[in-house]
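Presented below is the structure to which this report refers.
One protein chain omitted, others in place.
We just call them A, B and C in the order they show up, numbering each chain from 1.
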Amino acid sequence: MRGQASGVSRLLLAVSSVLAVWSLPTSTDAAELSPPRDVQAMDTPSDEGGSVIVLWAAAEEEDPKILYQILLSDGRTSAQAEPGAPATMARLVAEVPSNSHYVRDTRWPWWNRPAAPGAHLYEIKSNKQFQLKDGTPYIVTVAAVRGGERVESKGVEAVPQPNWINWSQLNNLLLVILFGGAVLASIQKAKRREIFLRRIPGLDAVDEAIGRATELGKPILYLTGAGDMSEPSTLAAAVILGRVAKRVASYETDLLVPHRDPIVMAVCQEITKQSYLEANKPDAFKEDSNFFITTDQFSYTAAVDGIMLRRKPAANFFMGSYFAESLLLTETGASTGAIQIAGTDSDHQLPFFVTTCDYTLIGEELYAASAYLSREPIQVGTLRGQDIGKGFILGIIAVGTLLATVGVLFQAEWPGIILDLFRDLK
Amino acid sequence: MTFAERMVHIDRRIIFLVIGLCTLLPLLHPVGLAINVSPEVRAVHDYIESLPPGSAFLLSMDFDPASKPELYPQAVALLRHAFKRNLRVIGMTLWVSGTGMADQVISQVAREMGKTNGVDYVFLGWSPGVGSLIITMGQDLYKAFPSDYYNQPTSSLPVLRDIRTLRDVNYVVSLAAGTAGIETWYVFGKDKYQFELGGGCTGVIAPGLYPLLRSKQINGLIGGLRGAAEYEVLIDQRGLAVAGMDAQSVTHFAIIALVILCNAFYAVIRTHARRSGQERVGRVAEE
Amino acid sequence: MPFDMLLGAWVATGLTLFIFTFLYEDNPLFKVAEHLYVGVSVGYTIVKAYDTVVVRLIYEPMVKQGDWWLLIPLFIGGLMLTRYVPKITWMSRLAFAFIVGVGSGLAIPRVVSSYILKQVEDTFRPLLVLGETGGVTFNFNLADPTSNVNTIVLLVGVVSVLFYFFFSIEHSGPVRHAARTGILFLMIAFGAAFGYTVMARMSLLIGRLSDLIQFAAPGYGRASIWLLLLTVGLLIAWAFRSPERPTS
Partner (left out) sequence: MTFLRRQLPLLITFVMGVVFALQYYVPHPASEQLLTTVNKWLQIIGGFALILGVTSLFHQHAVKIRRREPGWGYSFVLYAGMLLTVAIGLWVNGKETSNGTMTAFGWVYTYMMVPLQGTMFAILAFFIASAAYRSFRARSREAAVLLVAAVIVMMGRVPLGEHLLPISGDITEWILNVLNAAVRRAILIGISLGAVALSLKIIFGVERAYLGGGKE
């Protein structure tokens, strides 16, 4: 019986874990190859369940000719196994070279590592062939194989569980808190004393554009982009619309705001109304200055191009996020001779705005614009907070590059302690 | 206004006309500028070349009208090659929205090459299921498609004689604009039913498919309009794609020429302005 | 050829040509195509919204599976419609608050992960590499994006462009130089992206023109040719009828 079991395992077929455990003491004939030591299995930490990890110590000599096999069997049946009952088959999950799959190569950062970096780790996940059920115990066995020799460890039990916190993402949370703190502190500071803001040329032009439209008696066209209300660029566009609308109201110029998203339209109606109230021109407010066209990209573009050609606005504002329609809008606008001011965080469309508009707020400048226009401490303070964030990142990039270089120079692992803090961990 | 000033502020409709003509003329009369053939396109060509006449070639046109500019020329080139080699051609699609177009391309090329529907080729159309459809085809082709696009029972078609399952198909090429497409054919069909698989795709998704090529999961890859043009060069039938690449070359150079011209005129204006002491032009331009 | 395909070819060709007349000037043909396009696209959106939202997301789970939790989004959605009732318009704000709140919450950790940490992590590259023989070397290969020399170029680019985006410090002295370098980097990148996009845009035109060429075949009743003549004729007639003001 025992002899048979080791014969089966030599053929690398699925083996009974129970029999495999029994067969251990007798496999002394494989004297040179020692079984994997300190085998531990546990639920994968910080995961959504359906997976377990197995850990074992590295052997003294690890050579790609030696392979490790990871075997898994359903734990329940082995625990209840009665003598003579057919043992469940252990399935071969993986066969890996012995100089691979170290803890240090895995996705876990140092603060969430399940074992020392030099140990071996293999993660067993559900896949198409078999499912690991949460709450069910499984038996994991690790075997070392060299040519025809094969030795197995004792089976160890693990129960996959979903976890409530992903500790690996702690760095993400910490950065959010740190950055949030910097922003809030800067806002407080801005309330106490004035903070310097550099000139943003595009914004000086906003007044000029509105003034020109008033002189010519032509309307102003303002687009809020393709995004919905949850995108920061749309929010920034809506905030800037508020400031623009306030000035437009005091000049009593016509404002046209065609929309692609009905919710953004509704929000912008509220904002515009408020701006007219603040400018003491509630009567001049027209509900239909914000209007909806369609959610479809190119029919919206065709309609807005039509508006540009027929109403001939003196100033076109393109704020928010944009896609391929950007150039269709700005080239048509340019052909009507309007002053064009764009602001977008869609980096892929920036080349077209920069080349065809009179002024372009590049990326973050869009968010800065509302601060610049209002000069409110909250907005200015936020900008200051963002600058602190950028300064921090610049510092990190310098330190990180230095540490990475030191790591190569001295073949050291300790720089990883800091580098891990800025890794995107899943 | 000097001549240079007038040229700088040229009516943009003239530029539109230039671009329109630079695209249209090469399309009508391809010049066939030299195109280097890449090994991944050659691989698909050589495999079809190596198949004995009468082998079964399945072309799955997994794209919709939006990707027509790139994949339609690929389909035409592949079909021409397959018909020329007298392969038995089986057409189908995994994208329901592309059914009409797929039918159109296969019947058009067949007419051009003098092939008969049902004898030399068949268009199976579309059937639901994607992955499970491929599995059903692997078990029984006649069950997956009891009748072809024109409602002829598949089991009695001469072209499908001895082709009961995907195992009897020698070469499958999927022209994909996304998923379902090349990966679907690989995952559900290739290894299980032992046919060779090739691919064609849009320029956008090509980079993502190179790993499949490197790991030999597909034996070749035709990427975008450029790939189609290379294939046309290989079968020596310069068509839409070569013409398209010509049009690309010509329009790119037309734009470059326009930019150079514009800068030349601009330089003339600037030297002129500087000579007459008007610094304004330059100053305004600094902004 | 089946009648629906033939008709389709004629309609598609006609609409294509009508839209292209926009390149000449705004004119009634373009206006017809534009308004039809907006109408059809809104209609299409309505039908799709009916199919996905009303049938698949509301009716089926609620009536067939008894998922009554869906009353909550129905209620929130309903709040949005209070905009039509002047006295309780404010209630629509609750709906906006919900949407914007969820959106902001979702954004924070995901933006930090994929746009800040991911980008910063990729910038941490050693300035030296281990040579094949074990010694430390500097890789000068420009063609390899991960070589040391390109790492330095990348660093200079990232740092200088970030300097350009400093708002609360004056751009003078060394900061000014850094920011100016940043602008140069920005301009090169924009120029390159512009040049790179030309090909994609030309492909679109090639696609449309190949369709027109295809529909000019006798099999389609030479749709493109007849419709082109018609379009040009109509444009000429329109230009003669309104010589003064092309657009009303």
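The criterion applied here is as follows: a residue touches a chain if its C-beta (ideal position, glycine included) is under 8 Å from a C-beta of that chain, and two chains touch if they have at least 3 such contacts.
Keep in mind that this is a model prediction, so the values were computed, not measured.
The chain not shown here makes contact, within the complete complex, with A, B, C.
In the complete assembly, the contact with the undisplayed chain comes from A:I187, out of A:I53, A:I187 or A:A205. Residues touching the missing chain, restricted to chain C, are 4, 7-9, 11-13, 15-16, 19-20, 22-23, 31-55, 57-58, 69-70, 72-74, 76-78, 80-81, 83-84, 90, 93-113, 115-116, 119-120, 122-123, 142-143, 145, 150, 153-162, 165, 182-199, 201-202, 204-205, 207-208, 211, 248 (touch as defined at the top).
Even with one chain removed from view, chain B keeps its contact list with that chain: residues 10, 12, 15-16, 18-20, 23, 33-36, 65-66, 96-97, 99-100, 125-127, 149, 245, 248-256, 258-259, 262-263, 266-267, 282, 285-286.
In the full complex, chain A makes contact with the omitted chain through residues 46-49, 162-166, 169, 172-173, 176, 179-180, 183-184, 187, 228-229, 232-233, 235-236, 238-239, 242, 259, 261-263, 265-267, 269-271, 273-275, 278, 288, 291-299, 301-302, 310, 324, 327-328, 330-332, 334, 345, 347, 350, 352, 354-356, 362-364, 366-368, 370, 376, 378, 382, 385-386, 389-390, 393.
In the analysis below, only the chains that are shown with their structure count from here on.
Chains A-C form the pair joined by the most contacting C-beta pairs. Centrality annotation: C (chain centre taken as mean Cα position, compared with the mean over all protein Cα atoms).
Chain centre most remote from that of chain B: A (centre = mean of CA atoms). Separation between the centroids of chain A and chain B, computed from CA atoms only, is 34 Å. For chain B, residues touching at least two other chains: there are none.
The residues of chain C lying in touch with chain A in their complex are 19, 22, 26, 30-31, 33-34, 37-38, 40-42, 44-45, 80, 83, 92-93, 96, 99-100, 102-104, 106-109, 112-114, 116-118, 120-121, 123-130, 136, 151, 155, 158-159, 162, 165-171, 186, 189-191, 193-194, 197, 247. Those residues of chain A whose C-beta lies close enough to touch chain C in the complex are 169, 171-173, 175-176, 195-198, 200, 228-232, 235, 263, 266-267, 269-270, 293-296, 298-300, 302-303, 305-306, 309-310, 348, 350-352, 354-355, 362-365, 368, 371, 380, 383-384, 386-387, 390-391, 393-394, 396-397, 400-401, 403-405, 407-409, 419, 422-425.
Of all residues in chain B, those touching chain C in their complex are 13, 16, 19, 23-24, 27-28, 68-70, 72, 100, 104, 203, 225, 240, 244, 247-248, 251-252, 255.
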